[in-house]
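Report on the following structure.
Of the protein chains in this complex, one is absent; all others appear in place.
Note that the chains are named A, B and C in the order they appear, and that numbering of residues resets to 1 at the start of each chain.
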Amino acid sequence: MKDRRTFLKQSGILTTSALLYSGTGLSAMAQSEQGTYTHAAQKGSRWLDGSRLVVSVSMQFEAGGQPENAESPFPQNMQKGYKDLPAETWYQYGYREGIPRMLDNWDKLGIKVTSHMVGGAVLKNPELAKEIVQRGHEAAAHGMNWATQYTMPYAEEKKFIGDGVDAIRKITGFNPIGYNANWLRRGENTLKILQELGFLYHIDDLSRDEPFIQKVNGKAFVTVPYTLRCNDIQLIEGKNFSVDQFINQVKMEFDQLYQEAATRRRQMSISFHDRIGGTPQMVQATKELFTYMTNQPGVNFKRKDEIARMALEDKTTITE
Amino acid sequence: MKDRRTFLKQSGILTTSALLYSGTGLSAMAQSEQGTYTHAAQKGSRWLDGSRLVVSVSMQFEAGGQPENAESPFPQNMQKGYKDLPAETWYQYGYREGIPRMLDNWDKLGIKVTSHMVGGAVLKNPELAKEIVQRGHEAAAHGMNWATQYTMPYAEEKKFIGDGVDAIRKITGFNPIGYNANWLRRGENTLKILQELGFLYHIDDLSRDEPFIQKVNGKAFVTVPYTLRCNDIQLIEGKNFSVDQFINQVKMEFDQLYQEAATRRRQMSISFHDRIGGTPQMVQATKELFTYMTNQPGVNFKRKDEIARMALEDKTTITE
Amino acid sequence: MKDRRTFLKQSGILTTSALLYSGTGLSAMAQSEQGTYTHAAQKGSRWLDGSRLVVSVSMQFEAGGQPENAESPFPQNMQKGYKDLPAETWYQYGYREGIPRMLDNWDKLGIKVTSHMVGGAVLKNPELAKEIVQRGHEAAAHGMNWATQYTMPYAEEKKFIGDGVDAIRKITGFNPIGYNANWLRRGENTLKILQELGFLYHIDDLSRDEPFIQKVNGKAFVTVPYTLRCNDIQLIEGKNFSVDQFINQVKMEFDQLYQEAATRRRQMSISFHDRIGGTPQMVQATKELFTYMTNQPGVNFKRKDEIARMALEDKTTITE
Partner (left out) sequence: MKDRRTFLKQSGILTTSALLYSGTGLSAMAQSEQGTYTHAAQKGSRWLDGSRLVVSVSMQFEAGGQPENAESPFPQNMQKGYKDLPAETWYQYGYREGIPRMLDNWDKLGIKVTSHMVGGAVLKNPELAKEIVQRGHEAAAHGMNWATQYTMPYAEEKKFIGDGVDAIRKITGFNPIGYNANWLRRGENTLKILQELGFLYHIDDLSRDEPFIQKVNGKAFVTVPYTLRCNDIQLIEGKNFSVDQFINQVKMEFDQLYQEAATRRRQMSISFHDRIGGTPQMVQATKELFTYMTNQPGVNFKRKDEIARMALEDKTTITE
């Protein structure tokens, strides 16, 4: 779906000023040292490309790369030495039905997403990994498997991340420049390693509603922030919402951020996982919600690599 | 309730083509080796009998066959050596009120279901087991009691399944050809044993939204897939939804699958357990939901044995 | 609020027959031995007093009688040797605000309830206990304190129950004839002891949606059944529903039972606890819900002692 604001602009119906200054003013807020306090909102300084609200959608591709007897909705009481066969089928759903259903939904809605892919999942279902990229979505990295990386020594962590990158590059042809650790649990070395490996951004940070830049090894490294509060792994699997609660909650998030986005840079972050967000009930819910969202002027769904590049290019991006 | 689509067909109001091609097209998807990827959707290839969406309802008959001090909504803090008397009454509700109420609801809605019966439950309330079959529903097997079968040696597991089958056959006269393990927890031998005992299908697999065939001992064996996300044991007992959340969530599942079913084979799976789905509030909720569903053209509620036989007969069934 | 059905009867607008046979017929169900199967529904045999649906409300008076550091919404991590002071204030709310607010609500709705009173709670707030009875509600027994009675030897359990009865009798003047064990956890001797102490009924049984009679020591003893699924201690405190979910769920329970009650005896059971059901949000929810319910013809809110006596008098009461 085309950006209605762009349409209106081109039609000359609304001037740029009107589009940018349509909201109520926000109080100016001081910036404390080390960027712990939100950057002063400059009138009109929203996104470099003129977007009002940027929405970042994640479609995590993990199934097939999970360890044996990984957590699932089944009672966690398997006896030692036995494989949890039904739990395996719950994961299989992620690539047999989940991702394909979501891919069709993104086409229907006309949006592009970022898919953080676990290396093992890519190797298990190479055709699916390739299809995600071929249909216009970003392939980002998510480790080689589900191992805990924050306890790894430097070299081991670097290999762990690198192997996952190689799998994605080799199978899909896409070079990943963004990273997501398992449960966001990075270690003290992670950002340095990511930069050495050529990454531009990571998402393992919940602290803001807009991207920001940190110096890592003296060079800029972008955070494209993430949320748990609009994330199916917390809402649906973890905190047991029904899908209509998911809609209600994420819609209210949108309504507030959309208002704020009239006068300052705002990014919304929503996340789906193959076996959770890809169910028929979740895809129906998402379709209703995103149809509502895409109908508001100035709302742009963007891949995280686009967001990261725009943040780097924009001199007004918060820099810590 | 008669299939409105059949009615319309007979009335000549809609041609078969119109009925089959009424949805939006789905992207063709490649099939990777070992059937890990969804089968390519062929235009018009829905169900052999012309159904648009097939809905499979389970009504599990377990109460009376539970072990002593089985889990319940009561605090799990019984002192050793004492019987949990109130928990027993919670289970009794399953056969005193729950199943009878659900049977009346299926009659009111005009649908047939599959009842997986624990052998012990059948022996405890033989009249009720017989009535389930006499009223047109399928009796399927669910083990002799609630024992953990995936740890059993071959012979022990074969006797365990066989005893449950014998109880059902002897009391109801129905020969079960479908199986459900306790919490879907089958073992490495289960499918072989089921085939040896003459079963046609099992349901202990969450990986697809349509039936599929595996080779077991070189012969076809059907999976009629199951869900936890439309299952009262997870939603109501396990994850604590209120009954209106149950309606909202399952309705969204239906809406999405119904759309997909315009151009490809789709099966919906909903499950109730005697003491949970048989409460007045759950039966009221189910009645409202199913009334909505049965009012859509092309929706057919089928017993799993019918689904399994249709899958075997249909050469386009996914075969792994 | 006057029973509209009685009003209509008196007005001659509806004949008794019309009132009794207004629902759809239920299938006749066989009775298996030992009363494990629901009694055959006789046409017109609803309640002896002509009620269509009987609703039993519990208002449990426990606060003040709880042990030190009793469970509460606070994190259960008190260090040994210290009193949980905020948790005590949560209990105090039960008698300072909760019961008084509920008493006003019952007056506003024009209904009478049964209050199971813990002996210690009665001694702590004698004026409140007296007021409950003076305002027309039934005082029923609930043990002397929160001790686990199912592990007690016979004499100890008899004293435990008796002391609670004495407290109620002495303070309120009301002689309790009904009993509720802590979390329904009675023991093997409880019913015998209750009968010896002159009780007519107990509520610690979830197995039916109508009262029934058992032989205890060769004499009839009534069960006025209870629920957890319409109980604030499970829904609000235990399973974390919001109050609007409570309304939705209990309303659906009512709608189904009301329909069934057209042709058979049905009892609904709803329970509130001083500190949970007595909050402003719960009382508002209850008011909305009960206003809806009392507006249906033939709905009668009754104290459990009235229900028990009616069950004893009625020869068609299920007898196990």
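What we mean here is this: a contact is a pair of C-beta atoms (placed from the backbone, for glycine too) under 8 Å apart; a residue touches a chain by one contact, two chains touch by 3 or more.
Quick caveat, the model's predicted, so the values are computed rather than measured.
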(request) Considering the entire complex, write down the shown chains that touch the omitted one. (result) A, C
(request) Could you tell me which of A:69, A:195, A:234 or A:296 touches the chain that is not displayed? (result) A:234
(message) With the missing chain put back, one of C:175, C:281 or C:319 would touch it. Which one?
(response) C:281
(message) If the hidden chain were put back, which residues of chain C would touch it?
(response) 64, 73-75, 78-79, 82-86, 89-90, 92-93, 95-97, 100-101, 103-104, 107-108, 124-128, 131, 240, 242-245, 279-281, 283-285, 287
(request) Identify the residues of chain A touching the omitted chain, counting contacts across the whole complex. (result) 24, 26-27, 29-30, 32, 36-38, 148, 150-151, 183-188, 204-209, 228-230, 234-235, 238-241, 245-246, 248-250, 252-257, 260, 268
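To be clear about the criterion, only the chains that are shown with their structure count from here on.
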(message) I'd like to verify one number: the distance from the centre of chain A to the centre of chain C, where each centre is the average of its C-alpha atoms, in whole angstrom.
(response) 51
(message) By the touch rule stated above, which residues of chain B touch at least two different other chains?
(response) 240, 245
